[in-house]
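Every protein chain except one is present and positioned as in the full complex.
First chain written, first letter: the chains are A and B, and each begins at residue 1.
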Amino acid sequence: MKVMAGAVCVGLLLSGCSAGQSSDATKVVYWSEFNKGEPLQLVIQEMIDTFESENPDITVEANWAGRDVLTKLQAAVQAGTPVDIVDQSNDRILTAVVDNGLAVKLDDYLQEPSYGKSSGAWLDDFTPGSLEAFATSDGTFMIPRESYISGLWYNVDMLADAGIEPSATGTTWDQFLDDLDALAKKNPDVSPLGADASIDFYNNWWFSYLAVRVAGLEAFQNAAHDPTGEGWRQPAFLQAAQMLRDLQDKGYFQDGYQGSVYPAMQSQWANSEVAMFLNGAWIPNEVGPQAPDDFHMDVFAFPNVDGGLGNDLVEYWSNAWAVLNIGEQSDAAVKFLQFATAPDKGGKMLTDAGFPVPIQGAATPPEFAGQDKILASYTTMEQRGGLQGEAAYSTDVYNLCNDPFFLGDTAPEEFIDCLATEGAKYWSANPQ
Amino acid sequence: MYEIAEKTSRRNRRKVASTRWDRGNTPYFVLLCLWAALTIAIFLWVIGNSLKSNQEIFGNSWGFPADPFGTGVENYLNAWNISNMGGYFLNSLGVTAAAVIFTVGFSAPAAYALSRIPFLGSRPVFYYFVAGMGLPFQLILVPLYVLFVDLNLVDSVVGLVVAFTAVSIPFTVLLLTGFFRSLPTELEEAAAIDGTSEFGIFFRIMMPVATPGLFTAAIFNFVVIWQEYLLTALLITSDENRTLPVGLMSMRQSLQYSSDWAAMFAGMVIVVVPSFIIFVALSNRIMGGLTMGTGK
Partner (left out) sequence: MVFVYPAVQALWISLHEWNGFQENMVYIGLGNYERMLGDATVWSSLQNTLLITVVGGAAIFLLVFFFSASLQRRIPGKKFFRALLFFPVILPGVGVGLIWQFIFNNNWGPLSLGLNAAGLGFLDRTWLSPENIVSSLTVAIVWTYVGYYLIIVLAGIEKIPSTFFEAARMDGASEWRIFRSVTIPMVWDVLMVAITLWVISALKIFDLIIATTYPSPPRGSFTLTVFVWERAVGMYTPVFQLGYATALGVVLLILVIVGVAVIRAVSRRDVLEY
């Protein structure tokens, strides 16, 4: 009898224990690139609250780690701290998470019905091509959230004053030069172009686009991956460098752009001291709040170059989510991401807050009409033709050579020479 | 003792100096005033901008704020609540207070021993503390991080207190060793003759005499720890555990999306004000603390 009673007791204890565990909510740990109080943090917090109320068995524990979230993630990896979801821009997720084998492959999940549905597939919630844009050859590891292109942001009224009404997709380089000239003549106090030269990956924007336009995307990527570095010596790249130098020589960039610390130039733009600048489509949200109420902005694609091999290409990227294999709740994490990208749930919250998302049927916020137009007729490419996702090469070769060139300290020939020699040095130290 | 000597020498000099305005003083005085005006202008400008709207900052950075109370209150509320400066403030206060107490608590007996009790190897120990001061954090960033991961102290305020205490002890020991050396030995000798133990001497005789020095050391550490950035940025991963300096930098990051420059200025004022209050109340002690360890 005693033995029996003991067994029952143990049984009860065990069941009690396991019952206790299953009634505990599943906890998804989410480390975010945002700080408390930022607009997107507020949207994501709203998503979490709604998701938790719809799924009482799951809690999402958010850690607002800030932009250096991936650095913090190193600690988690070393310590074995479970983290299920992380977000950052897709190039950084690629370098830190996907390339280190920390991301969960999502292809099977994408075949499942999307949030709250019993049929169909999650991948159908996304606009065509948007998932593929961020997939690697091994599969899909990232879920895009807000997605952006880059282009020339301009002060609509100022350009109209000078008789310029750019079309979102139709400008050529020659037309662009004429427009800059017209702007400079019409409004000598205003700089036709602006740049915040304190950020190296803003500085390399101009050369990257010009090089891709003239030489073509493939030649650009091949040059970067040429172990001898000699690929950079093709005439097309020198031509691209000279086209940029031409703009600088004509004085189109604002005075002192070399010392402009981000986002100083952007506020000059908002105050109508600069007419346009090359940047990403976060600009409406970034500059909008500080611009005067009667300020009108729009965007057109980087001009095409006559006879160029890489026309009609536009950069496209996103802030992306990845599910981490160091987490313990991949299924629940995916469920949250399905919620976050469902057109009538998270997708709607994002668009309501003014962010452009690659989700089927999502309303485009009015400021992003230009982005939609460009995406409709242009082919997308990764940032800087993919170099942005190769952090070490970008930093140690590409930006190392481009920064002094963009600032006017080196000549186009020296710049090309630098790319070739530093490239060769880099690849001999880091064989592919 | 130390302070009395200082005061006497000052009084002597005052007697010597002439009571009339010396013409040779003018260039010195003018330059001092210029420097002071520059410093004051910088802070007034920051405070002024914290009371303006974003458009005013960019359009009218020099003028008076148009609606200091309306926009000002809004900026400070934004910084305090939305950007969580309030939470960072409490963290800073708690972490700093705890670290200061532990630092002084550990350093005082060590410094006393170094200054009074001759033992083999007290010289190497002294140099060990000197070396601790010179060690650049950058060198130990990575291993410290790994060590704290192993100890499960990453992203915890407890971990921060441990780190700050460890960092602060070398300098504090040096500071207090100098201080204890300046104290007369007669009291202890008398107590020792009475048969009081070493510990008894330390706690019952020396501590009361040493209170001003310990207090100075505490304030000095407070000032240093209050402004620490690098270690905190390394060891803290989550928003709720940040201290003010790290929080301020994250606010600067947020400008990318929020563009709330006015709240940024308010945040800077929030970071500066506690230092200012402590300084106004205790400036002599703070300056005394800095020189206590370096004087002869």
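Heads up, the rule we're going with is that a contact is a pair of C-beta atoms (placed from the backbone, for glycine too) under 8 Å apart; a residue touches a chain by one contact, two chains touch by 3 or more.
Every value quoted in this text rests on a predicted model; they were computed, and no experiment measured them.
If you put the hidden chain back, the residue from B:Leu51, B:Leu244 or B:Ala262 that touches it is B:Leu244. Of the candidate positions B:Asn81, B:Asn152 or B:Ser283, contact with the unshown chain belongs to B:Ser283. Residue-wise, the contact with the chain that is not shown comes from A:Phe201, picked out of A:Phe201, A:Trp232, A:Tyr252 or A:Phe300.
Contact between subunit A and the absent chain runs through residues 68, 70-71, 73-74, 77-78, 91-92, 95-96, 100, 102, 197-201, 255-256, 258-262, 264, 267-268, 273, 388, 391-392, 394-396, 399-400, 403-404, 407, 409, 425, 429. Subunit B meets the missing chain through residues 5-6, 9-10, 12-13, 16-19, 21-22, 24-25, 28-29, 31-32, 35-36, 39-42, 45-46, 49, 57-58, 61-62, 132-144, 146-147, 162-163, 166-167, 223, 226-227, 229-230, 234, 244-246, 248-249, 252-253, 264, 268, 271-272, 275-276, 278-279, 283, 286-287, 290-291, 294-296.
In this section, only the chains that are shown with their structure count from here on.
On the subunit B side of its complex with subunit A, the touching residues are 54-55, 58-59, 78, 81-84, 145-146, 149-150, 152, 154-155, 233, 237-239, 250-251, 253-261.
Against subunit B, the residues of subunit A that register as touching in their complex are 31, 34-40, 63-68, 72, 74-76, 78-79, 263, 267, 270-271, 282, 285-290, 292.
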